[in-house]
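Removed from the display is one protein chain of the complex; every other protein chain stays in position.
So, subunit A:
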Amino acid sequence: MEYVFLLEQVVNGLVQGGYYLLIALGLSLIFSVGGIVNLSHGAFYALGAYFSVTLVNMFGFGPAVIMSPILVAFLGIAFERFILRRFYREDPILSLLVTFGLAMVAEQAIRMIWGAAPLSAVLPQWVKGSVIVGDFLFSKYRLLMLLVVTLILTGLWFLMHRTSFGRVVRAGIEQPDMVAALGIRLQPYMTAVVMLGVGLAALGGALFAPITMVHPAMGAEIITIAFVVVVIGGLGSFWGVIVAALLVGVLRGVTVHFLPAASEASMYVLMLLVLLLRPRGLLGEAIQKFER
């Protein structure tokens, strides 16, 4: 019986890892293309949650979850156009500072608009409860989220590897100067990547809202895990981020099984080990423009 319990935690960890992906992938994308460590990524996650909670009352759960990331993606245009664009060629410390500041501005703005008290958000009745598959218990809602994440991942993979958009973005990651020499402006691609990245974070927020506390500082809660995932997986690596997210999810589940008090610490230990043995992360490649 004991191993079934453990296996159940492993499976739950895999599911959990799936959600971290929504946040971590956007973070990784924006870094790979623009070289910017976006510390305000959590703010877009929080905005996604707040928009969806506001929209649920008007349009219902499903439409709110779709509309909220789209709205946030449009905010992403302004974010890229007026803020990020100035920092692509600057010292990375500047973009780190400006996005850190923006995260605080966003948190305070949420406090001013929606108030400091948490908003209440609930699951629609049809998706509450759990299903038992074999010996395993799954929450229906988490299975639904897993489905969404899988669809998004597949779509993203196609976008990056099977379309001309993806080819330009990937070339832009490796050889931005060469892309420019071929007469392609990377700027609009960068705008699209930022829209995609913050939109994914907002989707995460919208999906998380019914099962987590919706409060102004919720962005800061998620951003640490997302960073740990990206660092373990290797900055800029699509598969690396996926592997790392699942790994972190499973590790946390297994630690809860054996040593619950250490479940939060476990991922940092993993990150430490990975950084010692593979400083670029599990599947990180040497991207020329970042090797200096």
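Here is the rule we go by: a residue touches a chain if its C-beta (ideal position, glycine included) is under 8 Å from a C-beta of that chain, and two chains touch if they have at least 3 such contacts; residues count from 1.
Keep this in mind: contacts and distances are computed from a predicted model.
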Undisplayed chain, where the name is taken from the UniProt record, one of "Group-specific protein", "PTS system IIB component, Gat family", "Na(+)-translocating NADH-quinone reductase subunit D" or "ABC transporter substrate-binding protein": "ABC transporter substrate-binding protein"
Option from A:N12, A:S32, A:S52 or A:S237 whose C-beta touches the chain left out: A:N12
Where the missing chain touches subunit A, by residue: 5, 8-9, 12-13, 15-16, 115-123, 125, 128-130, 137, 139, 141-142, 210-217, 221-222, 252-253, 256-257, 260-261, 263-265
